[in-house]
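Sharing a structure below in C-alpha cells format, with a few things to ask.
Note that one protein chain is taken out, while the other chains of the complex remain in position.
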Amino acid sequence: MIYIPEVFMSIGFLIILIISVFVKKNQNIVLGYLSLLLIFLTQFFVLKDIFLFEEIFNNFFVIDSFGSFLKSVILICAGFVIYFYIIVKNDSSLNRSEFSMIILISIIGMMLMVSSNDLLSLFVSIELQSLALYILVSFSKEDFNSSEAGVKYFVIGSLSTCIFLFGSSLIYGLVGSTNFSEISQFMSDQYSVPLLLVVGLIFILVSLSLKISAAPFHMWTPDVYQGSPSLVTAFLSTAPKVAVFGVLIRVLVYPFGEIIVDWGKILVILSIFSMLIGSLGALRQDDLKRLMAYSTINHIGFILMGLVPGSEDGITAICIYLIFYITMNLGVFLFILNMKRDQLNVTKIKDLSGLYKTEPLIAGCLALLFFSMAGIPPLAGFISKLLILNIVIDNNLFFLAIIAVITSVISAFYYIRLVKSMFFDSPTEELDLLTNSQSKLLLSIFGLFNLSVIFYPQFFLNLCASITLSLFALR
Amino acid sequence: MNEYIPILIFLIFAFLLSFGAFFFSIFVGKKSSYAEKNSTYECGFEPFDDSRGRFEVKFYLVAILFIIFDLEIIFLFPWAVAFSEIGLFGFLSMMFFLFVLTIGFVYEWMKGALDWS
Partner (left out) sequence: MFFLSIFIPLISYLFCVIFKSYLSGKQISLISCGLLSIATTLSLISFYFFHINGDSVVLISNWISSGSFSVDWSINFNLLSCSMVLMVNFVSTLIHIYSVGYMNKDPKRSTFMGYLGLFTFFMLLLVSSNNLLQLFLGWEGVGLTSYLLIGFWNYKNSANDAAIKAFVVNRIGDFGLLLAIFTIFVVFGTLNINEIMILVNSYSDSYFNFLGIKIHSITLISVLLFIGCMGKSAQFGLHTWLPDAMEGPTPVSALIHAATMVTAGVFLLILMSPLIEVSEFASKLILIVGSLTCIFAASVAIFQNDIKKIIAYSTCSQLGYMFMAVGASAYSLAYFHLISHAFFKALLFLGAGSVIHSMSDEQNIKNMGGLYNKIPLTYLTMIIGSLSLIGVPFFSGYFSKDLILETLFLRDSELSSYAFLTGLLAVLFTTLYSLRLIIYVFHRKSMADEKVVAHIHESPFIMTFPLIVLSIFAIFFGMFSNSYFIGSDYLSVWSEIIFVDKSFNENFIYENMPIFYKKLPLIIIICGIIISYLIYFSFDKFLPVIKNRLRIVHNFFKNKWYIDEIYKKTFVFLAFYLGKGFWKSVDRDLIDNLGPNGMSKFVSSIGLIVSKMQSGYLYHYVLSIIIGLTLLISLYTYIF
C-alpha cells in the first residue's frame, strides 16, 4: 500500500514537515531540494504503475493510466515550480519553510482528485487542494494585493464548494449512491434521465468551472493571478488546471457519459464564453500577469471544446493541449519571476519593451513561447490547437470552430503585441540583467521544446491515445 | 399526504399560539420605561466598552488548534464503540491517525504556536 503514490507522498510529506522544524530559517532551500526529491520519487512510483488498473479504498479511489498520467503531469508542474523556487531569488515573504510544504499538500490533494472514484472522496480531495491554494495565494502577508487575492479566492472557492455539495446531494438523492460506478450503472439502467439529475450535474460542472476559471465563472481569475506572488500564479495556472480537467473528464465521461447530449451543450456555452472573454478581455491589459490570466481563460475555452464530443480523440487532444499549455505557461512565468528592476519585481507589459536589445536570447525564447500560445505554426501551441479544431470539425460543430478561429486571431494580436514590444519598442527603463544562468537555460529549454515538438508529435499522440484508452475501458 | 396533516396542524397551532402570546402581551401588559431599564444589562454591572471590540488574534489560533483535538475525540468515540469489531486493521488505522495528529502537534509546538508571548 505504501507504493500507492498518494500514500507515499503523504508519508514523505510528514517526514519533511518534521525536518522543516529543525531547519534554520535561512536554509529553506534544503526543504526545497527535499520536496523536489520527494516529487521525483513519487513520480517514479506513478510511472512504475502507469498501466495498472486497480480500485482501492472501497472503490473510493481508482488507479488507472489516465489518472497516473495526470498525476505525472501534476508532479512535473509542481517539480518545476519548486525548482523555480530554488533557483530564483525570492522575496522575503516567500522565504518561509511552509511554502514547499503547502505545495506538497496541494499536490496530494490534486493527485487524490484525479484518482477519485466517488463524489465524497472527490469533494474531500478538492477541499484539500483548495485550502492549500488559498494559503498559497495569500502567502505574502505583507502584500496588500496578495491578501485581497486570498480573500477573493477563498470566498469564491467556498461558493464553489457549496455549489459542488448541492449538486452532489441532488445526485445522491436521485441515485442513492455517490460512487461513480454506481451512478454509471444507474444511468445505463434508466430510460430517461430525471431532469433534476442533470441539474445536479450542472451544479457540479459550474463548481468545477469555477476552479478552472471557465467563463462566465472566471471573474476571480485576473485579480487572483495578479495579486498572488508570481511563483504561486505559475503554480495556480498549471497544476490545478490539469487536476480539475482530469476530474471534469472523469466525471463527465465515466458516470455521466450516457447524457453526453445534455452536458455537451453546457460545455459549448462555457467554451464559447471562455474563448470570447479570454481573447477580448486581454486586449486592454497592461499587466503581464493579468494578461496571462485572460490567456489562461482563452486556453481553457479551447480545451473545453475538445471535451464537447466526449470522444477518445477529443480527450487525447486535450491531454496533448494540457502538456503543451503547461510548458508554455511555466516558461512565461519563469520569465516573469526573473523580471526585476532594481531588485524589485515588475510585471507591467511596458517593462518588456526593448528586451531584445539587452537580452536577445531570453527575448527570442519568450517570443517563441508567445507565438506558441498564439498558435502559430510550427510551434507546439499550433499542433494542440490544430488537434482540438480537428476534433471539433470532425463532429460537425462548425459554429464552434469558427468562433474558436476568430478568437484565436484576436488573441494572437495581444501575444504578438508583446513580441513587438520586446523586439521593436525602445526601452523606457531597462530591466535588470538576467544573471541567473539556470533560469536562462530552463527558459531556452522551454522555448526549444515548443519549437521542436513539430518533429515528433506522434510521440505525444501515441502516448495520450494510449492513456485515454484506459478511461474508456471502464465503460 | 395524510400523515403530514397532523404536522401541518401542529405548525399552524404553534404559530398562532406564539404570535397570540406575543401580541397579547403588547395589548394587555403594563408599560413603564425609565433610563436604568433601557441600559445594557451585563451581569449586574456597567459594560466596560463596546462588546464588538477586537481581541487578540492568539485566542483565535488557540481555538483553531483546539479544534484538531476536538476532531480527534469525535473520531475516537465511534472507533472505541466499534473497536471489538474492526480488529487490528482498525487499531492500526487509528494509530496512524493519531500519529499524523501528533506530527501536527509537534510541528505547531516547535514552531512556537503555543507560546503566548
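In this document, chain identifiers A and B correspond to the written order of the chains, with residue numbering beginning at 1 in each.
In this section, a residue touches a chain if its C-beta (ideal position, glycine included) is under 8 Å from a C-beta of that chain, and two chains touch if they have at least 3 such contacts.
Since this is a predicted model, take the numbers as computed values, not measurements.
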Visible partners of the omitted chain are A
Among A:Ile63, A:Leu119 or A:Ile163, contact with the omitted chain is made only by A:Ile163
Given A:Gly67, A:Gly109, A:Pro222 or A:Gly331, the residue that touches the chain left out of view is A:Pro222
Among the options A:Ile56, A:Leu165, A:Ile410 or A:Leu451, the absent chain makes contact with A:Ile410
Full-complex touch with the removed chain, picking from A:Ala282, A:Ile323 or A:Ile336, is A:Ala282
Listed in rising order, the chain A residues that touch the chain left out are 151-152, 155-156, 159, 163, 195, 198-199, 202-203, 205-206, 210, 216-217, 219-220, 222-223, 262, 265-266, 269, 277, 280-285, 410, 413
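The rule is simple: only the chains that are shown with their structure count from here on.
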The residues of chain A that touch chain B in their complex are 14, 17-18, 20-22
Chain B residues touching chain A in their complex are 100, 103, 106-107, 110-111
